[in-house]
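Of the protein chains in this complex, all but one are displayed in their positions.
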Amino acid sequence: MKTFQLSISPFVFQIETDIPLVLENAKLIYQSGYTEDIQESTYVDYFLSITFSNGLRRFFRPQARFLCDDREPFKPLHANQAFAMLEWGMNWTVAAHELDYAIVHSAVLAKDNKAILFPAPPGSGKSTLTAHLSQNGWRLLSDEMALIQPKTNRVRPFVRPVCLKNSSIELAKAWFPDATYSSIARHTHKGDVIHMAAPSEASAACDEEAEIVGIVYPNYKADTTLDIYPMNMTESFMQLVSNSFNFTVVGNESFDTITQVIEQSKHFEIFYNDLNEVSAFLDEEIIHAN
Amino acid sequence: MVDETFSQELELKKGMRLHPFLDGSGIVLFDPTRTFVSSLNVSKETFFGWLRSPDELNDKNAELLNTLIHQGFVVALDHAQSEPL
Partner (left out) sequence: MQIDYHFLVSLFEHPERLCDLKAHQRPFVLLILRQQKVLPKFAYLFFQYQEQASNPKEMDEKTLRHLRNAFRIAEKQKEQVAFEADEIVKALSPVSRFVVFLKGAAYSLNQSEVGQGRIYSDIDILVNKDDLHDCEQHLGMHGWIGGEITDYDEKYYRKWAHEIPPLTHVHRGTNIDVHHNIIPVVSKDAPNATILEKYIVKNDHGIQTLTIDAQFVHCCVHLFRNEDYQTAFRDILDLRFMLIDVNDPELKGVMRVAKDLGFEYEVGLALYFVQEIFGLALPQAVIDKCLNMHRFRSRIDLWIFSSVLLPKHTHLKPKSSGFKLMLAEFRGHLIKMPLPLLTYHLTMKMGRGIIQKVMGEHFFSRKEEQFDPTDLTTPPKG
């Protein structure tokens, strides 16, 4: 059993594992955020473990189980998916405990410290878009969760790898051959999954907050050029709330935060197949508008 | 389903929050206890107009109002307890 720490500002996770795949990928993806040299003086926010589950099954169908303290939020998955499971487990841990921030299931990218949220369901091409923007002049704050400071429109980075699925895996590898990728977790609920490490500039700016100026709901469509639909605040509010992890627990304060974010942002639903067009549109209409 | 309540004035239930958006696109209602939200694409003024004279609504708006009653946002006006909003 090995123990390592992941320092992913603003949190530190201490993780126990006996699965070599987890160690290798964590080291590769988090680089300087990863350490096996446990310093006594480090403040650990969450103690996690990801280990082979016991029993005979280990020999014919090895499984990994994830624990946060002694709680097990997920069913065990096949051991080849253990690193992806750790990523999802860290998401769960933050979403289930952190109530200081209003947390929205969304990618966050920024330019000139002006941030755009991309809340979107799986299949919308959100992660491919995130990967593309993060490699083309935009700063990645998060692929999965926007940590919004209460009663402000400021979002705090939580820089994690981008989770890519199925056909976008080959696409990303072709576009960004120099990026760092985890091993592929095959046949998950999402299909094949890979994690692409955040660019080093994004990690370096891991404590720089940005001001939310836009909320964009992306939809990938193979047969369309860029179609843009401005959205009104009421619609956008309802969508953002339905993507919020802790709205139901935080209640009033979260309501205040989200209404404030909505009123200080521009809102669009976009249909696209050309990522460069999207980038140009975001730049002109949201970041450099006015 | 409970159209008979429309024979009297209605009000927003105590403790419920209402936010009209800056762009005039509509309002959201929020129940802090159940953390339940609902939205309407009308202005705050129009909405309060509905509450004052619910019997004058067309079928579509009456149904919307009915939904809000079922969701527990809107109740019959209690004259003894009502306070200005």
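Residue numbering begins at 1 within each chain, and the chains themselves are lettered A and B in the order written.
Criterion: contacts are C-beta pairs under 8 Å (C-beta built on N, C-alpha and C of every residue); 3 or more make two chains touch, one makes a residue touch a chain.
For clarity, every value in this text was computed on a predicted model and none was experimentally measured.
Engineer: Looking at the full complex, which residue from A:92, A:158 or A:268 touches the chain that isn't shown here?
Structural biologist: The missing chain is touched by A:92.
Engineer: Of A:108, A:155, A:169 or A:241, which residue touches the hidden chain?
Structural biologist: Answer from the full complex: A:241 touches the omitted chain.
Engineer: Return the single residue from A:146, A:250, A:270 or A:286 that touches the missing chain.
Structural biologist: Looking across A:146, A:250, A:270 or A:286, the contact with the absent chain belongs to A:250.
Engineer: Go through chain A and note every residue touching the omitted chain.
Structural biologist: Residues touching the hidden chain, for chain A, are 40-45, 47, 53-58, 63, 65-66, 69-70, 72-77, 85, 88-89, 91-92, 95, 97-100, 105, 122, 144, 188-190, 241-245, 247-251.
Engineer: Could I get the residues of chain B that touch the absent chain, sorted low to high?
Structural biologist: 32-38, 71
In this section, only the chains that are shown with their structure count from here on.
Engineer: Go ahead and note the Å separation of the Cα centroids belonging to chain A and chain B.
Structural biologist: The mean C-alpha positions of chain A and chain B differ by 38 Å.
Engineer: What part of chain A is in contact with chain B in the complex they form?
Structural biologist: Residues 232-235, 237-238, 241, 247-249, 251-252, 255, 259, 262-263 of chain A touch chain B in their complex.
Engineer: Would you pull the chain B residues touching chain A in the complex into a rising list?
Structural biologist: Contact set of chain B toward chain A: 17, 19, 21-23, 25-28, 30, 32, 35, 37, 39-41.
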